[in-house]
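Here it is, the structure in full.
One chain of protein is taken out of this complex; the other chains stay put.
What follows is subunit A.
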């Protein structure tokens, strides 16, 4: 398969798996407005995933549905950060802060790139993701600088997910070889600056970790990924070719 296919799959799988986790919040969020907000954010991510998977599929004769529903776990190229279970609401906001800030920087660079489709997706998505970053920022600050309990939970969420953040900035042969790809290593400093500024304002302490989980980009996932895919894929696989 071509480099461009592999790279597009990374972007599309991140968005798809993030959207699946976001959708799990609908009717389970702590307040009605949050059900709506997280549903909207998930819909943005799903829209990005659809366009990206359509594009990837167009390179080898598959559809977006083929790629979403009929690939095995090891064929998915998403970050482990995206597939981890939701945890509590503070946990979800910590993940959204980490992931949306990364996506924002990535899309912002990609939208001026030479691949017309990727630039088009990125140009749209960067404006949507700006709202996701903003939403996460407001909640991290409100919870971190809130009650003793909300502070404790916000800190726990930030700490638990921190070891999954280095994977976002992992450079490899593919991104160095493919001219249209953004080498994510170059995004790290600005990501840290933005995320740590929010964490500082939230009165939480900066997370630290010596161990960093990696492997999603080469198809090695956490034990949670199989369960996520079972839920995502079981209807399409039980009734192949079904339409309505």
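Note that in this section a contact is a pair of C-beta atoms (placed from the backbone, for glycine too) under 8 Å apart; a residue touches a chain by one contact, two chains touch by 3 or more; residues count from 1.
Operating definition for what follows: contacts and distances are computed from a predicted model.
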Listed names "Spore germination protein", "MinD superfamily P-loop ATPase, contains an inserted ferredoxin domain", "Phenylacetate-CoA oxygenase subunit PaaJ" or "Branched-chain amino acid ABC transporter permease", with the criterion being the UniProt name of the chain not displayed: "Phenylacetate-CoA oxygenase subunit PaaJ"
Residue among A:26, A:130, A:156 or A:236 touching the omitted chain: A:130
Contact with the hidden chain (one of A:51, A:78, A:155 or A:202): A:51
Residue in contact with the excluded chain [from A:4, A:143, A:182 or A:198]: A:198
Absent-chain contact - pick from A:86, A:117 or A:222: A:117
Subunit A residues that touch the omitted chain in the full complex: 33-34, 36-37, 39-41, 43-48, 50-51, 101, 104, 116-117, 119-121, 123-125, 127-128, 130-131, 133-135, 137, 194, 197-198
